[in-house]
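Every protein chain except one is present and positioned as in the full complex.
Order as written gives the chain letters A, B and C; numbering starts at 1 within each chain.
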Amino acid sequence: MTEKKIRNIFVNGAVDPAFVASSIQKHNTKNSIGAHSIFLGQVRADVINDKTVTGIEYSSNEEMALTQMTGIREAIFAKYPLTCMHVHHSLGKVKAGEICLFVFTSSAHRKAAIDACEETVELIKSSLPIWGKEIFEDDSHQWKVNS
Amino acid sequence: MTEKKIRNIFVNGAVDPAFVASSIQKHNTKNSIGAHSIFLGQVRADVINDKTVTGIEYSSNEEMALTQMTGIREAIFAKYPLTCMHVHHSLGKVKAGEICLFVFTSSAHRKAAIDACEETVELIKSSLPIWGKEIFEDDSHQWKVNS
Amino acid sequence: MKTTVHFYGQLTDITQTPVLELEGIADTDSMIKDLLEKFPGLSQAKFSIAVDNSLVQNNTRLKDNTIIALMPPFSGG
Partner (left out) sequence: MKTTVHFYGQLTDITQTPVLELEGIADTDSMIKDLLEKFPGLSQAKFSIAVDNSLVQNNTRLKDNTIIALMPPFSGG
């Protein structure tokens, strides 16, 4: 029986661009990598009924989300020849303009890295128990709906 | 007649991960952006006939490359609802493990950003007059061939 | 016999609490009946049910100290 390693994907608040840089930097000793694909989700200041979104507050069923993410990781590694994959998702408040999702895949060649990144983003959005509460400037809110 | 702005895409040597971070950071005031897609090309330490690639030396017909890149940019913006696109390609020596290509697209929604990024990478590889000279540890070389 | 029910996302707007302890609940169908009496607004809500972290589709018998999650459609990313 293989033991599945559960990695934490959650970060408190926004993902810092400097963290993205250090993640990239760490791969410069992995000389078999030829391509990195990165997806970043950024909170939009959408205007809905004349009110502007100032940020999104994320919550999750964390235990189920991490178990689910472990399954996604296994499925993606089984499908694509990846060197590595890193996923970070915000919990709590993320202001408009800040980064709330960081998906990072690396491979010897571009096709695998690009396709794996896109598919992982789709699976994160559709199958992880995470919810976004869009907060307006007057502190009212509505719940985000994924398309 | 519209005047095309020719932007320089070339950087001397490797693309610094800190530069990627500052590029991301600059977009936090563009509140209509919901998704960023980033592609990074990294120089592989391929082993060919028992010799290891230590780096790639890039050269270009720069004037033609920048004109061609302007056309690619126009075609991609005509096809996808992008907020912005940034492209940086190395010239000169880039060591194995370092970044030689940085393509960055942003859009309100993920599909446009992801598809535009991938298509731009393909067009850069197929249609920009740039050449990579793979340097081995004994200073011999072979010329890179794009697949 | 104790059942702990966790509410997520927009469901907490209806329940006004993230968690509730119920006593003497035999299965998920009777739990939902009980919750709809307490929170009539839940009848308008769409949600999936997890019993001890596993999603269930059909009526499921509950043991003592079961953890239930009521989860509306996901909206991460």
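Basically, a contact is a pair of C-beta atoms (placed from the backbone, for glycine too) under 8 Å apart; a residue touches a chain by one contact, two chains touch by 3 or more.
Since the structure is predicted, the reported quantities are computational estimates derived from the model, not experimental observations.
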| item | value |
| --- | --- |
| Visible chains that the absent chain touches, using the contact criterion stated earlier | B |
| Sole residue of B:V53, B:A96 or B:I130 that reaches the chain not shown, by the stated touch rule | B:I130 |
| Hidden partner interface residues of subunit B, rising order | 41, 58-61, 63-65, 67, 89, 100-101, 121, 124-133, 143-146 |
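Quick note on the criterion: only the chains that are shown with their structure count from here on.
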| item | value |
| --- | --- |
| Centre-most chain, if every chain is reduced to its averaged C-alpha atoms | A |
| Distance from subunit B to subunit A - Cα centre to Cα centre, in angstrom | 23 |
